[in-house]
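Complex shown without one protein chain; remaining protein chains in place.
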Amino acid sequence: MNVCFVIAYLLFAPLLGGLLDGTDRIISARMQRRKGPSILQPFYDLGKLFSKELIAVNNVQFLLNLSYLVILMIAGALLFFGADLLMTLFILSTADMFLIMAASSDSSPYANMGASREMLQMMAYEPLTLLIAVGFYLAEGSFQVSDIIDAPVSAILWMPGLFVGFMYTAAIKLRKSPFDLSTSHHAHQEMVKGITTEMSGPALAIMNIAEYYELVLLLGIFSLFFINSTWWSWIVAIIACGLVFFAETLWDNVSARVKWKSLLYSCWIVTLVAGGVNILILMLIK
Amino acid sequence: MNKVSKSPWLLHYDASSCNGCDIEVLDCLTPKYDIERFGIINTGDPFQADILLITGGVNSQTERVVKQLYSQMPEPKVVVAVGICACTGGIFKECYNIKGGIDTVIPVDVYVPGCAARPESIIDGVMKALKVLDEKQKAMKEDRR
Partner (left out) sequence: MTIILFLIGIPAVFALIFPFLHNQRIRGYVVYTGAGIVMLTTVVFIAQWIGNGAETMMLYPSTESVDHLMTVGDLFLMCLIVYLSIKYGKVLPILLSVGQTALILYIEFTTELPEGPHMAVDWLTILMCLIIAFIGGFICIYTVGYMKGYHNHHKDVKDRQPFFFSMLFLFLAAMFGLVLSQNLIWMYFFWEVTSVISFLMIGYTRSEEAVSNSFMALWMNLLGGLGFAVAIAWMAKTGGSMQLADVISIGAQLPLFCLSLAGLTKSAQLPFSSWLVGAMVAPTPSSALLHSATMVKAGVYLLIRISPALEGNLTGIIVSSIGGLTFIMASMMAIAQNDGKKVLAFSTISNLGLIVGCAGIGVEETVWGAVFLMIFHSVSKSMLFQSVGAAENSLGSRDIEDMHGLIIRLPKLAYIMGIGIAGMYLAPFGMLISKWVALRAFVDSGNFLLVLFIAYGSATTMFYWTKWLAKLISYHIPRDTVKDVTRKDEYFSMFFHAVVMILLCLLLPLIAKWLVNPIVSELFGNSKDVLSMSVLATMAIMLVSVFIVPAVMFFVSRASRRELVPIYMNGVNEGDNRFFTNSFGEKEHLYLSNWYLRFEFGRRHLRIPSILVAAAVLVLGFCLVIGGVMIG
């Protein structure tokens, strides 16, 4: 059963991620009164990128990029296998490390700026990520994902604050405005490509696939908040993930990029207020 | 599926334009013309671009930049010269610092005339460029074989 989940994740996560990305682009376009591209556009992009010539600025970047993808896949596979949530999150940050290394390996000014900002973003979202794992541990008594989804009631009842906080910081991970400091999907930002500046063709395609894996992984964590031992909770979780994704898209379109200080401080404060208070209450009542 | 023309990403460079054509290029991205419906993205990064969109004639300062940007784009790639200055040098052709049109520096595939070029003609030019792009991709594949 668990193995099926893992295989499904490894095979279909890029598909799902790509479709979601396509949907995101259409929704964004409609919000801006545009028609937008086809829903399959992300796949056209990937196909094109793979068909292009591979140019690079050095010999290690591609290697680090591939490592980023594979380690992300491992992190996601662990989550969908039902393994330890905290470990999954640790591996997730390890994967991100490889991305930072890939970007800073080429000594290019834009990639370097992007890498520095990516590090800062990691510093901003990391506390809440750890607190989420702690929250699940307090609420369900285990870090194991398989135990969390077998709980009699949904975790969201115990940890609404953490959920809100996670929605706030997930914008960083999904590279959504106002937190898309290191690299952005839109051309109107002050630094557009940042961390991916020196990635071309297949290297960029790998980076995009990794992003799709990450998107599905994050939605998986979101759904952990809802899934319990009943079958209909899965449907609730899927609907909730859709709503979360829509909310992030909406937020992306209505807000402008913030400065790094606002990013760091606001994330830390939200972590403290929403996450910290939630954890404190959980500790007192559990 | 892996046709370049389904997802052409463009890089816009202002070689020495008066900004008239630049504004028209940006117009293409607005809701009225919505160039993204063809899957076109304005990347701003030569490493990720397929189409180099240049406005304005080449002068002595921008010559090396144009050459370098072109070299940083992965194959297959096309160049679109937007506006009469980019095509031939326009009214600035005789200026002491102007070399002339873009084709004096790098090979140009599509010329879009106009002063400034209208968004419709820019989109038309890009669409023509896509055909060239597909041909180039085909040629590249045969080359590999």
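Lettered A and B in written order, each chain numbered from 1.
Keep this in mind: a contact is a pair of C-beta atoms (placed from the backbone, for glycine too) under 8 Å apart; a residue touches a chain by one contact, two chains touch by 3 or more.
None of the values given here were measured: they were computed from a predicted structure.
**Q** Among A:Ile55, A:Leu174 or A:Leu224, choose the residue that contacts the chain missing from this document, as touch is defined above.
**A** Only one of A:Ile55, A:Leu174 or A:Leu224 touches the chain omitted from view, namely A:Ile55.
**Q** Among A:Ala13, A:Ile26, A:Val134 or A:Ala151, which one touches the chain that has been omitted from the display?
**A** A:Val134
**Q** Among A:Leu86, A:Ala187 or A:Ile238, which residue is in contact with the omitted chain in the full complex?
**A** A:Leu86
**Q** Pick from A:Ser116, A:Ser154, A:Ser182 or A:Asn208: which residue touches the chain that isn't shown?
**A** Of the candidates A:Ser116, A:Ser154, A:Ser182 or A:Asn208, A:Ser116 is in touch with the missing chain.
**Q** Tell me which residue among A:Ile26, A:Leu78 or A:Cys241 touches the hidden chain in the full complex.
**A** From the options A:Ile26, A:Leu78 or A:Cys241, the contact with the absent chain belongs to A:Leu78.
**Q** So which bits of chain A touch the chain we can't see?
**A** 53-60, 62-64, 66-67, 70-71, 74, 78, 83-84, 86-87, 90-91, 93-94, 97-98, 100-101, 104-112, 115-116, 119-120, 122-124, 126-128, 130-131, 133-134, 137-138, 143-144, 197-198, 202, 261, 268, 271-272, 276, 279-280, 283
**Q** Can you name the residues of chain B that touch the chain not displayed here?
**A** Counting only chain B, the missing chain is touched by 45-47, 61, 64-65, 68, 71-72.
Methods note: only the chains that are shown with their structure count from here on.
**Q** Rounded to a whole Å, what is the gap between the Cα centroids of chain A and chain B?
**A** 34
**Q** Using the touch definition up top, name the residues of chain B that touch chain A in the complex.
**A** Residues 1-4, 6-7, 29, 31, 34, 36-39, 41-45, 47-48, 50, 72, 74-76, 137, 140.
**Q** Could you list, by residue number, the parts of chain A that touch chain B in their complex?
**A** Listed in rising order, the residues are 25, 29, 32-38, 41, 43-45, 47-48, 50-55, 187, 192-193, 196-201, 204.
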